[in-house]
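Only one protein chain is missing from this complex, and each of the others stays in its spot.
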Amino acid sequence: MADEKKLFTVTIDNITVEVEPGTSILQAARKIGGDVAPPAMCYYTKLKDSGGKCRTCLVEVAAGSAADPRPMPKLVASCRTNVMDGMVVKNITSDRVIDARNGVVEFLLINHPLDCPICDQAGECHLQDLSYEHGKGASRYEFKRRTFDKHDLGPYIQLHMTRCILCYRCVYTADQVTNERKHGILMRGDHSEIATYIEKSLENDFIGNVIDVCPVGALTDRTFRFKNRVWFTKPVDAHCNCDKCSGEVQLWMRGDEVLRVTARKDEWGEVKDTSKGETGWICNTCRFERKNASDWIIEGPSQINRHSVISQGHYENAVKPNETIKKVMGGRDPKLLMNIKDVSEVNQVELSEIKGAATSESFKQLKKGN
Amino acid sequence: MKFSDDKLKQVDEMISHYPEGKQKSALLPLLHFVQKENGGWLSSEAMDYTAELLKIAPIEVYEVATFYSMYNLQPVGKTVFEVCQTGPCMLRGSDGIVDYIYEKLGIKPGQTTADGLFTLKTVECLGACGYAPMMQLGPDFREHLTKEKIDALIAEGKTKAN
Partner (left out) sequence: MGRKLLLDKAHIEGIRHYDVYRREGGYRSVEKALKTMSPDAVTEEVKKSGLRGRGGAGFPTGMKWGFLAKPEGVPRYLVVNADESEPGTFKDRYLMEFIPHLLIEGMITASYALGSNTSYIYIRGEYWWVKEILEVAVQEARNAGWLGKNILGSGFDCDIFVQPGAGAYICGEETALIESLEGKRGNPRIKPPFPAVKGLWGCPTVVNNVETIAAVVPIVNDGGDEYAKLGIGKSTGTKLISACGNISKPGVYEIEMNISVEEFLYSDEYCGGIANGKKLKACIPGGSSVPILPANLLLKTAKGETRMMTYESLSDGGFATGSMMGSGGFIAMDEDQCVVKHTYTLARFYRHESCGQCSPCREGTGWMEKILLNIENGKGKMSDIDLLWDIQRKIEGNTICPLGDAAAWPVAAAIRHFRDEFEWHVTNPADALKRNYGLANYEKPLEIAVAAP
């Protein structure tokens, strides 16, 4: 076809992919998937103008385009930089990127409380994932962590400002998904906070979506507060006839009890589109009021294909994450996956060969046998 | 809070600086104006009124009012000494000025005297580095500060209050 759009070819971590002009580096990398996709704490596909702020998705542009192959001098925010034809990008294959990302993660953590054990977001927290990948074992920050005055946002939404990383997603959500915004970013610099200035409860029909977009535990569902750890709950897809939203949701259940209702999310943790192709934001009634299994038509277990403790649910149709490390490393296995038997004497023994309880004697015998 | 017709005319003049529909641009100048009319600080009522004048959401005003350092969100003393303490002023002895004000009035940065007459603040660079040490006093700068000048400014503040 003559009017077919020419696609741009972009190479990210040695993997080449074709994308439409106007695609961001981040989206191109997500098309490849796996570890090639940079982490994103503030960017959110469904929210216009989001991104660029957290700096976790910085990547190195080794060649700007086929026409102008000069490298870009600074690392760029992949979520807000569009690809050019012939662009070459380095993400996890760039030492500079890893170094900078480690720095960003450290900055995000210096004032973040260590309250994961009592945080409802634990288990589905993007900052936890990020710290696991990039964090240091110990903090180099020796000062008192920042605290804020407590603000009450009403009966539905719990705000923990100390956990906030100022991604601005909830601000864009209120602007773009609800018809009025009552909360915003107040103050400046390291004192910036999410607040309403004058205590106001957030009650707009769609304001509950700020909980779904929050990458950390700053905004959580009060009706689910301390009810359960997410990894003990079973996510199922369900729907209902709702006059405000699509009614297509995810229920987080324990037995027959509906503990929590959220929008359905994709592998990047973003709200999925509905069956009609609209963004699947859900209304407050579905989220907070419909907590009986009988309110819903249950479709079946949700697909959880993220690296996540939630996949501990062991559903039969769970999909293994797309492993791309080998591809990225040019066919080599990464060091971290080296065979444990190469470095540990104990593990040179096949445990399955031990009959009964293992003792040091059984190890010695088996080793001799080898 | 409600402006007289005369004041509303001034507000309209501010809004006239921008194209149709871009009246939000008048927010910073208008907040200065409202603060002056409201006794030197921005109460939440004053900010809500500002939002009403510009037909924007109150949160848009709070976001801006809390961002900029010249807007006071709490009542302030009748005379506010805002002493610059950034590098170039520090080189010329701004610490001594702050100490001297403490010696004379017993207030540290961020505090107001018990009689509500004086507030001391330390601020960052005001662009008068060549005339250091200096402070902002209302809409004016007081430069080349000395102990004698501080004495005079305190006397001036007391006279003004009577």
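Note that the chains are named A and B in the order they appear, and that numbering of residues resets to 1 at the start of each chain.
The rule we apply is simple: a residue touches a chain if its C-beta (ideal position, glycine included) is under 8 Å from a C-beta of that chain, and two chains touch if they have at least 3 such contacts.
From a predicted model like this one, the values you see are computed outputs, not experimental measurements.
Check A:189, A:255 or A:356 against the missing chain and you find that the one touching it is A:189. Across the entire complex, the residue among A:9, A:65 or A:111 in touch with the chain not shown is A:111.
Residues of chain B in contact with the chain left out of this view: 17, 19, 22, 24-29, 31-32, 54, 56, 60, 63-64, 67-71, 85-88, 90-92, 124-132, 136, 139-141.
Remark: the residues of chain A touching the chain excluded from display are 51-56, 58, 74-75, 77, 80, 99-100, 103-104, 106-108, 110-111, 140-141, 143, 165-166, 168, 185, 187-192.
By our rule, only the chains that are shown with their structure count from here on.
Chain A and chain B, compared by their mean Cα positions, are separated by 43 Å.
By the touch rule above, chain A contacts chain B in their complex via residues 180-188, 196-198.
In the complex of the two chains, the chain B residues touching chain A come out as 44, 47, 57-60, 62-63, 66-69.
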